[in-house]
Structure formats: C-alpha cells, structure tokens
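Moving on, here comes chain A:
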Amino acid sequence: MSATFAILATWTVLAALGAMALRKPVHAALSLVGALMGVAFTYLNLGAEFITAVQVLVYVGAVAILIVFVLQLTRGEGVEGESLAVQPASLGLGIALLVTGGLIAAVVFLPDWRAAWPEKGDVALKRLGEVLMNRYVVALEAIGLLLTIAMIGAVLIALKRPDSQPPES
Partner candidate 1 sequence: MNALDQLFVNLKQAIVGWFPGEWRLGVSVVISAAAIVGVYAGLFAITTWIERKGLGRIQNRPGPNRVGPFGLLQPLADGLKALIKEDIIPQRADRLVHTLAPILAVVPVILALAVIPVGRNMVAVDLQAGLIFFFAMGGVKEIAVFMAGWGSRNAYSLLGSMRAIAQMISYEMPLVLSGLVVAMAVGSLSLVDIIEAQAGYYGGVLARWHVFTPWGLAGFLLFLVAATAEANRTPFDLPEGESEIIAGHMLEYSGFKYALFFLGEYMGLFGMSGLAITLFLGGWRAPFSFLEWIPSWMWFFGKLFAFIAFFVWLRGTLPRLRADQLMEFAWKFMLPMVLLDVVALALWQYTAHWSVPLAGLWRWVLSGGLMFVAYLGLARLISPRRRVGPRTYRFAE
Partner candidate 2 sequence: MSACASSPTSGGGASGSLPSLEALRDRLLEAVPGAQIQIQPNPAVPEQSSLVVDPAHAVAVARYLRDAEDLRLDYCSNVTGVDWLDAFTEETVTRTRVVEGREVTVEETIRHRRPGYLEVVYHLYSMSLRHGPVILRQRTRNRVDDTRVASLTPVWRSAEFQEREVYDLFGVQFEGHPDLRRILMWDEFADHPMRKDYVEPDDYEYEPTPNAEILPKARRHYPLEGTA
C-alpha cells in the first residue's frame, strides 16, 4: 500500500462520510463529488486513465450536477438540518455491512478476481473497446437500452405532473 493510495483512500472515505453526515444537502452533494473524485484519482493511480476520465465525466460532470440540480429545483433547503443518512441507523449500517461483506467475499473467494493484477498501463484503450464491442456487446447494448427507457420514463413522469400545485398569484 503506497503513500499515494493511503492519502487517496483516506480522502475518499472521509468525503464519503461527509456526504452521509453533513447537514446541508448541498454540502453533502459536494462532499459526494469529493468522494467520486477520490475514486477517480485512485483509478489514475492504477494507470486506468480512461476509466478515470470517464468516472469524472460521468459521475462528477453529469450525475453530481444532476443531484445538485434536483436539490435546487425541488428546494432541497426544506429538509435542512437533517442528515441524509438512512434512518434508522441500524438499517443503513446493515446494508453497508452487507455490501462490504459481499465485496470482500467476491475478492477473496471468486477465482476470477484472484487473477494476477494487470501491469500498469496495460489497460489499453483499444483492448477495452474491443472487449466492450465484441465480448460484452449484448450487455453494453442492454444497458444502453435500459438507460434510454429510463430517460423516456423520466420524461413521461415530468410531463404528467398530476400533483401540480394550484397557481398562486
């Protein structure tokens, strides 16, 4: 475990804790951005430049902005003063433990995961593309389809507005 990794890991965990515990929704969102950035730099540290860039582009540039937009447009200030952590705490803790345990179990027990780490820089972009477009093309397309459907659904939901408030003037 290199010093760089230690710094990045601490940074990411602290930011993630902040995202959970900070009282103002916008602060929490910004803290989440910090955590995502930490993860991105971890990828960079591993030599996965493309994944780093995509992580930043998608999660920071799009998802975080989306969250921020939602907070602003729905007046997220209304729930100010309450942390965004799951209530009751035991439930959240349970889920967190479950996820962490699952991840550790996967790393430890599954044979594929114990394969040797690729050398730095070997995550060649070309290979990534080839793998995605050949071996996993069905999965990729399925994800794409899913996202498109989700988007259409979102548009439909936004269009209807059955609960629109009466106009005040």
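On how the list was made: all candidates are chains of the complex that A comes from, given by their letters.
Methods note: a residue touches a chain if its C-beta (ideal position, glycine included) is under 8 Å from a C-beta of that chain, and two chains touch if they have at least 3 such contacts; residues count from 1.
All values reported here derive from a predicted model rather than from experimental measurement.
J.: Which candidate touches chain A in this complex: 1 or 2?
T.: 1
J.: Which bits of chain A are touching candidate 1 when the two form their complex?
T.: It comes out as residues 26-27, 30, 33, 37, 49-50, 52-57, 60-62, 64-65, 68-69, 72, 124-126.
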